[in-house]
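Showing just some of the chains, left in place.
Think of it as A and B in the order they're written, each chain with its own count starting at 1.
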Amino acid sequence: MKAAIVGVTGYTGIELVRLIHQHPSLTLGTLHSHSMHKNSISELYPHLQQLCEQEVEAYDAEKIMENNDLVFFATPSGISKDLVHEFVAKDFPVIDLSGDLRLKDLESYQRWYKKEPTTQEIVDQAVYALPEFSPIKGNLLSNPGCYATAAILSLVPLIQAQLIALDTIILDGKSGLSGAGKQLSDSSHYVTVDENMTMYKLNQHQHIPEIIQYLQSFDADLTTLQFTTSLIPIKRGIFMTLYAKVKEGVTNEQIQQAFDVYQTKPFVRVQSNGRLPELRQVTGTNFCDIGFDLNEENQTLTVVAVIDNLMKGAAGQAIQNFNLWAGLDETCGLTQVPLFP
Amino acid sequence: MKAAIVGVTGYTGIELVRLIHQHPSLTLGTLHSHSMHKNSISELYPHLQQLCEQEVEAYDAEKIMENNDLVFFATPSGISKDLVHEFVAKDFPVIDLSGDLRLKDLESYQRWYKKEPTTQEIVDQAVYALPEFSPIKGNLLSNPGCYATAAILSLVPLIQAQLIALDTIILDGKSGLSGAGKQLSDSSHYVTVDENMTMYKLNQHQHIPEIIQYLQSFDADLTTLQFTTSLIPIKRGIFMTLYAKVKEGVTNEQIQQAFDVYQTKPFVRVQSNGRLPELRQVTGTNFCDIGFDLNEENQTLTVVAVIDNLMKGAAGQAIQNFNLWAGLDETCGLTQVPLFP
């Protein structure tokens, strides 16, 4: 099968190129960018010389459908919501990595993204494609956000097993700079980031409604979260810490059992014996590594989940979703040993 | 007045050299190290060439008392507890920057530091010298820990005003590598730290009993804390995040009023209008900058406090304590504009 990528010049787009290049059953189709057209993508990204020399073309929906079997939208929020209509109309498979199709409530999209939403019909059709808990089906997949992925994978087993007090959930996420994309701003200037840490969008991050919406399918009583996001001076990775009070009498073993749900999930590695994962152990991989610790003195549970924001937080999960959608093994093309250190 | 420094070759020791060098009423006396003796400290630290060329001598209590008016212990934990006896016996002024004299309960010291404690007499005599809330007096000052300083300054106003539920306190601290000192280990190797984040000593950090002990003087009901510490790839700085549930009906204004206690404290700068401090705005300074945000949906308060671990977290606070002890203005020698960026 051949896949087109729209928005190929962003960090997520270029990560899709890497993953598709190494995939045994998927090949690169056409590559598209709204702003930069090049005879070869290696003109933009010299690391690709001799490895991938495809043209970067203007966006052209017709051409995409003619020449490919599916399309990945690796565009910033606010683009695919308008472009998907044409593909949906023809039932052409779309995996959208942006935030445009994640929220089922159009007003919520408008409030959190400050943009006009797409139609209710489209969002109703879009499947929120978190493959550990959602069946991957249909031709319109909405790939979860990076923070959301780490948060949801930390929380679902605990909520399913009813182990924590819902009103005590705190999510404290730290991210590398690739999570913010390539756009230039004071906050992404090297001199600003280096030797610094900043908290941003406190309780205002657009992944909050996405997390709540999804978790409500497991427990409708969950209506609010405490959610912080910080930038730390690294390129890749999300280090998500979850704090919550466990319900009375909940034991460490019960928590361990709850997380055992991941024993059948190839991309979630629960650390044993109270060991916490470090961020770099997932860099370049599609894994979400989870560790936890219950403080029995005060019934506070700490869960640490680490992911690579461009992998399990974006392109890797999109390929995982593609695999499931295509009836392939979920891990197809995603089990290479990563670069280390 | 002249000050000796024991343990001058560590990061805290060398920061004391910087601060004493710029202090209008304090001069460098003798410099001591247990392991490295040099004709000039600039042989170890070439940045000091022509600025400070003092000898680094072996430790010698007699000589210290003869040639100085006070002594700073900038030694790792486990050293000063044995050495202070001689100074205390002669009532010679000591400011101890290590953890040795902070805990009033000897068993607690043994449990958390895994070392033999000093005597009860000594710890009873030692004043926990957090100058914003404790009178600085006597000739045996125990300088607070770096994480503890950030945690206590975040919490005391809220506890004094009885605004938060004590059993919901979560402290999530992130630190640069200088906080771990100069000792070599896999965890301080550049390749390990770079592009990584690790959580360590979860609920096992030796600053926990120190924080609880001190906060209990404000509310004896506080008996436990949830406390995490992480390393991020920077050299200096602590970014401390406090989460707690506010009591019913507590408003943003009440929190602001509680933090107004710092209006008379020169080294705590409370950010206005919900602005959160970034780490680098305190690098090189003795400030603790605090910002906060109340999530009214779930009554969760977030407080961010940033300090420079070698300044307000160690040497800067020691000088602040010296100033108060010596009857000088609290800010003496500590108000230089810091290096930026």
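Just so it is clear, contacts are C-beta pairs under 8 Å (C-beta built on N, C-alpha and C of every residue); 3 or more make two chains touch, one makes a residue touch a chain.
Quick caveat, the model's predicted, so the values are computed rather than measured.
In this structure file the homo-oligomer totals 4 copies of one chain sequence, with 2 depicted.
Keep this in mind: only the chains that are shown with their structure count from here on.
Across the complex, chain B meets chain A through its residues 167-168, 170, 172, 174, 176, 191-192, 195-199, 202-203, 223-226, 228, 230, 232-237, 239, 241, 243, 245, 276, 278-280, 283, 293, 295, 297-298, 300, 302, 304, 341.
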